[in-house]
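Notes to accompany the following structure.
Only one protein chain is missing from this complex, and each of the others stays in its spot.
Labels run A, B and C following the written order; every chain starts at residue 1.
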Amino acid sequence: MIVAGCDVGSLTTKAVILDNTKIISYALIKSSFNPDQSASEVMEKALKQAGLAMNDIRLCVGTGYGRERIPFVKKTVSEIACHAKGAYWLLPSARTIIDVGGQDCKAIRLDIKGNVIKFMTNDKCASGTGRFLEVMAKLLNLELEELGKLSSQARNAITLAATCTAWSQAEVIVHMNSNTSKADLAAGINDAMAARVSILVKAVALEKDVCMTGGVAKNIGVVAAMEKHLDVPIRRLRVDPQIIGALGAAVFAKEKMEGK
Amino acid sequence: MIKEMKKAANTLENQYIQKWKKSGGKVVGYSCTFIPEEIIHAAGLMPFRLRGIGTMSLSIGDSYFGPVICSFPKCMLQLAGQGTYRFLDGAIITNGCDSMRRLEECWRKASDDYPGTLPEYYEFFSVPHKAVDYSIAFYGGELRNMIETLEKHFGASISDEALRESIALYNEGRKCLQKLDGLRYSEKAPITGEDAMAILIAGHAIPREEFNGILKGIIEDLEKTASKAENKKRLMLVGSASDDLDFIRAIEEAGAIVVADTICFGSRTYSNLVDEQAAPVHALSSHYLNHSICPRMLGYYKSRLAYIMETAKKAKVDGIILQNVRFCDLHGSENGVFERDLEAAGIPCMRLEREYGPLVETGRIRMRIDAFMERIASAEVHAGE
Amino acid sequence: MKKETREYNYDWMIWSIFNAGSKVLDGTQKEYESLKKVIPNFRTLLDTVLRHGEPGVLFLKMLLEYLDSLVTAKKQGKKICLGTFVTAKHIFHAFDNVVPVWAEPMTVFGTLALRRATTEYMDYCCELGFTETSCSAQRGSLGAYLAGLAEMPDFMVCGAPGICDTNANAIQFMSSYMDLPLFQLNFPAKLTEERVMDYHRKDLRAMISFIEDHAGTRINEGKLRESLEEQKHQDELCNEFYDLMRLKPCPVPPIFQLFHYGGRLTMPGKKSYTALLESMLEVARKNAAAGVAGTSTGKERSRLMMCYIEHYTTDARFWEWLDAQEISLLPALIFTFWHEGANYTMGREDETYHIDTSNMETMLDSLSDLNSRMPMVKQLRGPYDAPHMWLDDLLGLSKILKPDFLIYVGSMGCRNSWGVNKLVQRDCEREGIPMMLLFADAFDDRVASWESVAEKISEFMHVRRIVS
Partner (left out) sequence: MFVAGCDVGSLSAKAVIMKNGDILASHVIFSKPEPEESARAVMSGTLEKAGISIKDIAHCVGTGYGRNSIPFANAVESEIICHGRGARWLIPQVRMVIDIGGQDAKAIRLDDAGNVIRFAYNDRCASGTGRFLEIMAGAMGIRLEDMGNISLQAKNPVAISNQCVVFAETEIISLINAGKDLSDIVSGLHKAMAHRVAAMAKGIELEKAITMTGGVAKNRGMFSALEEALGTKIMSMDTDPQIIGALGAALTARQAVN
């Protein structure tokens, strides 16, 4: 039985096509200003890869900020539930899921059945979001991945508050002017990021296993720093962490069809 | 009639105030629930609870207040500076909290730059943070000063008799509001949280005689109204001052109904009655200090927790939203402990920090509320298994 | 909180630093050098403090005495009472079996001594649901208590209600979270009114019976008298200290301000604090006689007065920087205690306290007056421009000590000062005193690093032509 999930976020849109227990294809595109269009586009892409047509999809569940505007879905579920579902489907031992996307940041606690029993999201400002790292990487003239890798070479990491992105930016510039090494800057940035996210995670009373979803999960510097702050290993997922929301939506679709 | 209330709640200088002013009545604004409306009323004045709705920018608010201040008083200052509060004949500011207490200076100073925006009668009164015999006596002294200044400025005389009558009138209103709560708590709650909140807010913005009348009518209608709670999740609202109807609508649009609250514009003001036998000033002083569930009263966590638990039980709520306006540490951090203890008691909670003022963050808040509803739902499914 | 952080008891960690440092007086420089190898992290702080010779050592010894009593309290079967810095300490010193610990000074010690300051403890508070927007002055040490990484208090008192919500709220959070008994001293918005003073006095007596109930002992009149008599003497010493600071150049080294109120807020009425005061006065008198400033070079390029608190950055770099810049530091608002005879109280005698030790009642009344004039308690209780309040004191102090400029620094949690500091600035500027608002956190370098703070101060001094 073939089902799909579509996650229309504010920055990226993703789709996953699922055949029972197998991900047959997935796609990720930058969101356009028109959610229905982004959704259709990403879906086509995923269908093309799988060599399928829309009517092969038994059910498609939508999630993300634009979920209400997706033309081809009959059911929508919140991102929080979807990230939980997707991660749990990949890693049934997962009890705490940390999702750090471009625009916000969630810590989710699951029970043994994979139901959400608690969650926290960043209400304040952009503190602890992917955007924070993007801006910093741009400032240091680094790729996001490099920013992550550099951490390990730090000798004397700077301390930074990952609160206001632009405010921190001014801070980093001061350090740049005093010729602090890029590694020390990067380490400080990643650690500040990890510290902020950890507060959210601890607030939901973290439980093993812990895994991370969303783009920032690709930044090894942050992941390593998180492991230090949380004092637990963070389990890697076997698929692109950015599509977990869409995957979760697809799993919801599957369960719906199976009458769960 | 609820429509009327909504209109009154959504406009600062509402139709009732205009009528009151036309008939030569005077209006005195006050900043927080610790000011006994009874005293202002006994002087023949109309008490009006200061608010910050409809603020489109903080260009004035931010030029006097610092950056780390709650946006509620900032919005009030913005409106004051804009002249929106010119209809006030007086204003009383208290040290309800530190953001609010500084509104006193900021408004006063802003009026140097925006002439004519400060009411002629403008006073600051400090409210104790504890309820013991000597603090109640002290607050009684503050209230006597308030009476004196009001009498002096408005040429009124506030006799004990007048105070007794006002107390009786406000108690009558409190009884009605308690009745309204009873209806909201019932299985077949006949009124949405948004409408109920509109009524509560209007209560601070309409002459009390008139309000009591309207309220009685509304309650009669509601007793005949069909349930508005059909297959909706029943939620309770706890935390910072909120007179923001859009916020409650956002919650209810997600398939919930708000059936109870402990917030400042809500049930905080009428959960108990003022003693009508005791000496009026003392009765007021002890009522307002003893029966507040505001965290600015320090060291009363347990009784506040008990009150929430009891209300949650009465109202049969499925979950509680613990919200606070950013920089409101008093509510924000108490919500942290509430969450721990309420979850332990098996009540699902969601903490939410937000800005006061025009609610454009609907998307963000909606996402959380949806997830919270899903959580409650799945929890119930499993309780069923 | 990282694993390694969880391995240390906060109080003991601070204790070991001061313990190591204070041994120097008894040893040789060589011993000190070898000793520093054992405690590499704190080298800079110790050098900074000990560079000032005897006063530095006495400062450490005094704090060590304070910390000793804290870390040994439980062993001796004593009760620990956690409170806020603005509460009169003499009361607690007058109990045989109560050891007081003060949230803010404990935070300051950590901020000055630890490489990453107390940031992890601060964040730990937020993990438990305490708002990150609340004051870092309490969050620092509170984190250690909430994590069970310090000598745990048996009960709490809070002296901030009516003065500072965020401070009071921190103590309330801890008492709610850990279910500890709490007593609050509450302050109305006025100072000298009879009914206000009466309220203070009733409140203070209620606090004492609260302590007696939880300590199981009565307050010791002899000890109280002793401590107040000593306080009288210390106040006289302070009066001379203030007079010396009027001189241009100011003969008092910048960091002496920290020594002075550090002692006044932790060990008032104790001999070790008297010794520190005398030793500081010795230095100041010498400088005054020689007509040189208290800075290392003996020069004074300008005079700075902090109009709220000072900046507690790691390794005490704030005072070091001032010294290097040849900037004399004048007492901050936090620095005025309003004992009779102090030069800044002239013509304002009704705002001072007088110590009368003739009997228990007079002592308690004196204590009540003293306590209601503590830093912040006096100035921040009412509208900033009302009599006896923030602006009054700031301008009064400025008139006497003649600062070239003022700096406000506080914490991101300080609603009460951020609510009006733009107005204070406006009024001071109108009086012709340049004042800068520092957007930084005195206890949390992450908000603005010391480097950028220093840069901002230099820019201000340059642009406003405070130094050519």
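Simple rule for what comes next: contacts are C-beta pairs under 8 Å (C-beta built on N, C-alpha and C of every residue); 3 or more make two chains touch, one makes a residue touch a chain.
Keep in mind that this is a model prediction, so the values were computed, not measured.
Under the touch definition stated at the start, the shown chains contacted by the missing one in the entire complex are A, B, C. Of the candidate positions A:Lys45, A:Lys75, A:Arg131 or A:Lys149, contact with the unshown chain belongs to A:Arg131.
Of the candidate positions C:Ala290, C:Met346 or C:Val463, contact with the hidden chain is made by C:Val463. With the whole complex as reference, residues 10, 31, 33-35, 65-66, 69, 103-104, 124-126, 129, 131-132, 139-141, 164-167, 169-170, 173, 176-177 of subunit A touch the missing chain. With the whole complex as reference, residues 56-64, 66-68, 113, 355, 357-358, 360-364 of subunit B touch the missing chain. Think of the hidden chain as still there; on subunit C it touches residues 422, 426, 429, 437, 439, 459, 462-465.
Everything that follows uses one rule, which is that only the chains that are shown with their structure count from here on.
Highest inter-chain contact count (C-beta pairs) belongs to B-C.
When each chain is reduced to the average of its Cα atoms, C sits farthest from subunit A. Centre-to-centre, using mean CA coordinates, subunit B is 38 Å away from subunit C. Spacing of subunit A relative to subunit C, judged by their CA centroids, is 45 angstrom. Multi-chain contact residues of subunit A, defined as those touching 2 or more other chains: 124.
The set of subunit C residues touching two or more other chains comprises 128-129. Contact residues of subunit C toward subunit A in the complex are 1-3, 116-117, 119, 123-124, 126-129, 132, 444-449, 451-452, 455. Those residues of subunit A whose C-beta lies close enough to touch subunit B in the complex are 65, 77-81, 104, 111, 113, 115-121, 123-124.
Per the touch definition, subunit C reaches subunit B in the complex via residues 128-131, 133-134, 158, 161-162, 164-166, 168-173, 175-177, 182-184, 186, 188-190, 195, 199, 202-203, 206, 381-385, 412-423, 426, 437, 439.
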